[in-house]
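Note that this complex is displayed minus one protein chain, with the remaining chains in position.
Here is chain A:
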Amino acid sequence: MKRFRRHGQESQRDRLKQDLYQFNKTVEHGFPHQPSALGYSPSLQLLAIGTRSGAIKLYGAPGVEFMGLHDENAVVTRVHFLPFQLELVTLLDDNSLHMWTLRAHKGVSELLEIGRFTLTGPPGAPPSVTRVTSVLAHSSGELLLLGTEGGHVFVVEVPGFRELEERNISLDQVANSVPEDYIGRRNLEHVETLQENPVDPNQVVIGYGRGLMVVWDLEKHQAVQHIPATQQLESTWWTEDGGHILSSHSDGSYCRWTVGGQSSKDEEEKSDIPYGHFPCKAISKIVQLPTEEGPPFLLFSGGMPRASYGDRHCISVIHGKTHVALDFTSRIIDYFVIRDGPLHTGDPGALVVLVEEELVVIDLQTEGWPVIQTPYLVPLHSSAITCSHHVSAIPLKLWERLLAAGQLQITHYSPKPWPITGGQNLGQDPPQRDLLLTGHEDGTVRFWDASGVCLYPMYKLSTAGVFHTDADPNDNMNQCSEGEWPPFRKVGCFDPYSDDPRLGVQKIHLCKYSGYLTVAGTAGQILVLELNDEAAEQTVEAKIVDLLQGQEGFRWKGHTRLDVREEPVLFPPGFQPFALVQCQPPAVVTALTLHSEWKMVAFGTSHGFGLYDYQQKNSVLVKCTLNPSDQLAMEGPLSRVKSIKKSLRQSFRRIRRSRVSLRKHHVTNAAKLQEANARLEAELAEMELAPVQRKIEARSSEDSFTGLVRTLYFADTFLSDSSHNSASLWAGTNGGSVFAYMIRMPSVEHRADEPITAHPAKEIQLMHRAPVVAIVVLDGHGSPLPEPLEVAHDLARSPDMQASHQLLVVSEEQFKIFTLPKVSAKMKLKLTALDGSRVRRVGVAWFGSSRTADAGESGLVVLTNQGDLNVVSLPSVKMQVQHPCIRREDVSGIASCVFTKHGQGFYLISPSEFERFSLSARNVVEPRSLVEVPANATAASKRRAAPDGASADNGNARRDDADTGNKTKFNRHAPPNHRSTFNSLNVTLSCIKRTCHPTAAPSMLVFMSRRIISIVKCRDLISSAMYTHTHTHTHTHTHTHTHTHTHTHTHTHTHTHTHTHTHTHTHTHTHTHTLPSPPLTIYLPARVLSVALCVY
């Protein structure tokens, strides 16, 4: 019976566990490591980035994120969206093509791989024949053209990846038609580029590596034109009117070629080496885009003079007289331009550049082309991350002040909104405001809004201003001098070079209630900062604390202390330092904690710890924990790393010396040389060939770094007797020691002038001597003591001071509960002894139940050196759940892990990316977003499926206000039975209307942007769909009847006369302007609100 009941309890506990804990890796924040490919879908407004590790990431509007991973661990070399579809194709460097789709499931889109394909050549053909070098996703959305290393172009039907062998364009077919005079008909080399004629989807230009470009008619299956460039080809660009092709070359030149009916007249119109005279590097990609009025934009990457600026990563933007060479911080992967207008055919709006370490978006419409701040993909690592700190549930007041301080820092950014807006973010608003603080090598602390899916930069604090550093702050400003050629402009914020490694931030502690922040760094500096909304000029006085406490016989061999500026420094609004402690020796700060209620900061290094009263700016306590025999702790950072190098260097030196002496007395010393050589070899062999072995030895007090302070903790608890609680400071060291100090504080009114004292109260030496990584005091209910000021702000239940408190000491090897005030072991949970893993990171978290709103319990979140996440219950220290999370080899990932107070956490998966995970069943932040094909494309595809045209159009996700206006107006005038047509016509700003002549005559496409109506024929797009023409008749204020006589090419070579009757509804009189040849473009002086099309 008893056993039965116990069983019942267990299953109940199991159920409770399910309500409390659930492990998910939810989202990756930051910038993808080693990006290798960029793709963009104008219709979906989605950006895709492929990485060297085979990941593919899609980004739309902030919060809309998708991530996929190829099974193959291969570099993604190309990403192409299929036009107007939810599919995208990736090419990996193992020559495989992958089809991905965004499939909606329960209202949320998921990125799924749906197909995989590798080109198969004819039997016996060398692999180069099918090695894909360029990809063209044809605008029909049904074809993929693959150019290969062997010079062939394969045509593949998508999304099913069916090879259309009869449509392949073999090298022979092209070579046969190449004119005789083209440099002796040498090998054309691989297919470098494939580009579609923007106005005639039947025509593609095939650019071969040797330089030859062939305009090929897919329908007629023959070459239309040859463009005999002689330089090694890098890229091609077909101008929007279809009239010209730009080609860029490896010598830094680009050429402009006319494409036209005059088949023989195909000489280059214009050739230029923009940064010429001296040899230049290749122009790797060239883009030209027209503007509605004024000169076109010409953009190209590379082309820099090889000798002087060959190492720059530049994109040159030329618009009229303006010419800027945007100088990026790292290698350019790819770039594209987002264009305005409903169909993304208008003026260039923003230049999106993916460089190796960041994504830069440049506003091309605002004067000076400022950078638009990215809401995601932020380079977390613009200076290497050295530590992180998470603060949950920030009070609104602090949040707003931080935002305000941050706003003042981003004035140089463009005011324009983020231009990539695809998809719908369905995620709920985050339940609370969370802040992630990252400390960086350059002494900055960055504040990130970590509440939701987007890790958004809020504010950046620099601590370098307090100190004298070698760097001249005006270094970067002076770079752009007048008249410099090329006209460089630095863009991007990735700056991995630290002025002074001593500035590096090692520990951060923020009190969210009081706005006090403490930041500790590599050179033993501890800054206490206060949030101030106004700029202030003040001197920061340094207090030097000698942690050695007069211990003799030590000489610090590491870096020196930082020099403090003695003159007043102007600090901008935000966090401003007002107190500074400098440890002596200036070793890296290894533990830091702040108690804002008591106004004290405790800090520790490898030599000891101290307690500092920042109200009185006075040191309260200094304790040296250094073992007298520990010399290693005095060496400073990196000296051990150097030692291998040093020993090698010494060995070489020894040889050199013996060689020198050999010359002097070469007879006697030949043996010595041999000996030295042998010694070196032996040393090398020992270093490289010695098997990995581990010493089994008990820890002893003589080990190195036993005095290193690992954790510091403030607690208001019972230290001397069980009736009087008092303030206390707890410190845990690497050698398994715990020191407790009782702090005597003067009464509130005397707080400012009476000194605070601290007395040693307890000392615990854990027998297993494992490093103490955390100390927590549990109150009478067994729950952890609340944070300082938490109770004062009514955000936590006040701790139970009636029942006796308990002390939890977490060492790397075990969790152990002691009683208080008399310290005696109560219970423990062994970790290392049982499974060989050790505690690396630990945090206290509240796990709310996903079932009942106010149920929940506290637990310890633990990350082990094996990369496993555990939850340990409190106060019973029982293992609750275990989940593998990080690879055990990923030491830096494990070291970077930081937990939130609500069961989530972050760790670095690369220098630039945080992975967010959740152990809580209730608290999960993950992207939930929906992407749908824009309505115009939906309408087209639906029409294909339902020829009666009665499809209801409800997929349009977002509309601009103007559109909504349009729609209502149109609907008012439209007969109900034509409603669907109007819907499809009006959906979003990108009005596109396709109709088909009933007799399979060329279909017409009407594009409408703000002031342009263009009518183009469109065959392939909807050739399969027969759509009955619609007669629409609208009552308009003005009627403009445009009768055009269009010449259209069809596959049957018949000339068709089409009468297009366009009713244009405008505010003003229309002024029409017709072009003689297709496409027909009508420019209007005023904004077009709607358009209807009649086909006769």
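To be clear about the criterion, a contact is a pair of C-beta atoms (placed from the backbone, for glycine too) under 8 Å apart; a residue touches a chain by one contact, two chains touch by 3 or more; residues count from 1.
Quick note on the criterion: contacts and distances are computed from a predicted model.
Its record in UniProt calls the unshown chain "Partitioning defective 6 homolog alpha-like", which is the match among "Integrator complex subunit 4", "Partitioning defective 6 homolog alpha-like", "V-type proton ATPase subunit a" or "AP-3 complex subunit beta".
Remark: the omitted chain is touched by one listed residue; of A:Ala761, A:Val777 or A:Leu919 this is A:Ala761. Among A:Ser720, A:Ser804 or A:Gln882, only A:Ser720 touches the chain left out of the display.
Annotation: of A:His750, A:His793, A:Lys822 or A:Arg851, A:Lys822 touches the absent chain (contact as defined above).
Screening A:His226, A:Arg699 or A:His883 against the full complex identifies A:Arg699 as the residue touching the chain left out. From the set A:His221, A:Lys830 or A:Arg851, the residue in touch with the chain omitted from the display is A:Lys830, counting the whole complex. Mapped onto chain A, the interface with the missing chain covers residues 691-699, 720, 759-768, 770, 813-814, 816, 822-828, 830, 832-838, 865-866, 888.
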